[in-house]
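All protein chains of the complex are present and in place, except for one that has been dropped.
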Amino acid sequence: MSALQLVSARRRRTDQVMRGVLGVATLIALVPLALILFYLLSKGIGAIKSGFFSSDPNLSQCFPHVPGAPPPPPCNIGGIRSAILGTVEIVGLATVIAVPLGIIVALWLTEYGKESPLANIVRYFVDVMTGVPSIVFGLFVYTLLVVSHVGGDAVGWKGALAVALLMLPIVIRSAEVVLLLVPSSLREAALALGSPRWRVVTRVVLPTAGPGLITGSLLAIARGAGETAPLLFTIGAAHVLTGNLGQPMNSLPTQIFSDLGQNTSAFVDRAWGAALTLVAMILLLNLIARAISRRSRLA
Amino acid sequence: MQETRHQFRETLKQLEAQALGGLDLVTAQLDRSLEAVTYQDVELAGMVVADDDRIDGRYLEVHQGVLSLLARQAPVAGDLRIVAALLHIIRCVERMGDQCVNIGKLVPLSGYEAPKDKDILDAIERMGQQARLQVAQAKQAFASRNVELAQDLVRQDAVINKLNREIFRRAVEVGDDLEVREWAMYMILVARCLERIGDNTVDIAEQVVFVVTGLFREFADASTPPAAGTRLS
Partner (left out) sequence: MIPPDTESKEQTVSTADQPAGQQASVSQPTPAGDERAQGGHSIICKDLNAYYGQFHSIKGIDFVCPANEVTALIGPSGSGKSTVVRCINRMHEEIPGARAEGSVKLDDLDVYGAGVDVTSVRRLIGMVFQKPNPFPTMSIFDNVAAGLRLTGTRSDNLRERVHRALRAVGLWGEVKNRLNAPGIGLSGGQQQRLCIARTVAVEPEVILMDEPCSALDPVATLKIEELIDELKERYTIVIVTHNMQQAARVANSTAFMLDGELIEHAPTNDIFTNPKDERTERYVTGKFG
């Protein structure tokens, strides 16, 4: 007959110590995050004055106030409207390129390539691409398209291409994971009914994986929207609002980058405001992705 | 490696032992009933009648065992044939027991004196020995699943049937002797009971063939003589 033992004091102490260690580590990790959010909010909110979202950045200069000299003219450097729209257009084009292409590659990997040597090579390269620094994509597009003056100099669509290259491996990886989650019994059932394989993919696999694919794509978009390096040399410097991707374009990351280069507080404030806007947009995308994934039946 | 369904096989073996053990009970009853006839022992005959309860009890045991096995173990193929055969056999056992009881009941009716015909008594004794032999052979045949031994019972049964007809003839012959003839009538009935016992052993033999081959065939009925002639019974 075995007797039930009570937890020893030593074990209880160890348990408490470990819990303490874990709690402290978590706090340490959260502190920078909290600080960033705090700064974002406090500095960013301050920058959002009237006209912040409705006017484009203009070329006015802000002169610092020199004591003794007459006060400088009022500084109105404008808002970030063209940057927001630029980001939307650039990321939009990047999405249109990367998401369908990525999903198709993922479909090939799961439905046709499977474990073949070619498929494994493709997977390896996709893995490598996820690790490539984002500036390399910018550099690649810069060298290939901007320097060679193909279709103009630094313009919007070249930046979008660089962002698309960055998003592509992310879309492929997440789509492949989601597609693999579709139970093979569903494919079998469809095949056994006499369906050709392509219909199995379009009518069964894709609809079933749908929500997961959307979630993965949204996360890739969120990632792409925040990248600065691919855009630095590829979209050119512009401030005007433009819907033409064949022209140089503004974007939130590049706007923040250029604003931080100025040493006047007005610009820095605007940078914080832009940063807050960008983070808010990305947060929104994340929330939508979560909401969709929660309603999904797979992941 | 232990065989699968160990419990089931054990239960089936025990059931078979119980059913075949019934044949031993029959043999004991047979011996005693014949002794009662030979020595006109009415008390012994009474014991035979009373002891039939044991055979009836054995019948119920085996019957219940078969039901239980069918319900719980779902026997198929060879096992199923054995179970069906056991049910058949235990019914034969019960019928043979009843025949012994009939013999026992005839003893007091045939009177307390001893005027008998020696020939008839001899024939009765020989019939009894033959019946005993057949019961033992049936048991052996089933236990060892021996088809030849089973089929031989048909030939054996012919002996009993021949003796039965002999006794009838002899009884008719002594019909004029007033003192003996009533006793002789009862001896015909006793012979009839013994002949029935013989038929039951042939039924058991048919079950042996069924279990082994899966085919059920009625053995040639040996009670009618091959040649056309006086048709008895």
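Quick notes
Here the chain labels run A and B in written order, and each chain numbers its own residues starting at 1.
Rule of thumb we're sticking to: a contact is a pair of C-beta atoms (placed from the backbone, for glycine too) under 8 Å apart; a residue touches a chain by one contact, two chains touch by 3 or more.
Just so we're clear, the structure is a prediction, and the values are computed from it rather than from any experiment.
From the options A:G20, A:P133, A:P207 or A:G261, the residue with contact to the unseen chain in the full assembly is A:P207. Of the options A:S195, A:T264 or A:N286, the residue whose C-beta touches the omitted chain is A:S195. Contact with the omitted chain, checked across B:G22, B:P75 or B:G198, is made by B:P75. In the full complex, the hidden chain is touched by subunit B at residues 3-5, 8, 74-81, 214-215. Not every partner is drawn; the one left out touches subunit A at residues 114-115, 183, 185-186, 188-196, 199-200, 203-204, 207-208, 210, 297.
The working rule: only the chains that are shown with their structure count from here on.
The distance from the centre of subunit A to the centre of subunit B, each centre being the mean of the chain's C-alpha atoms, comes to 96 Å.
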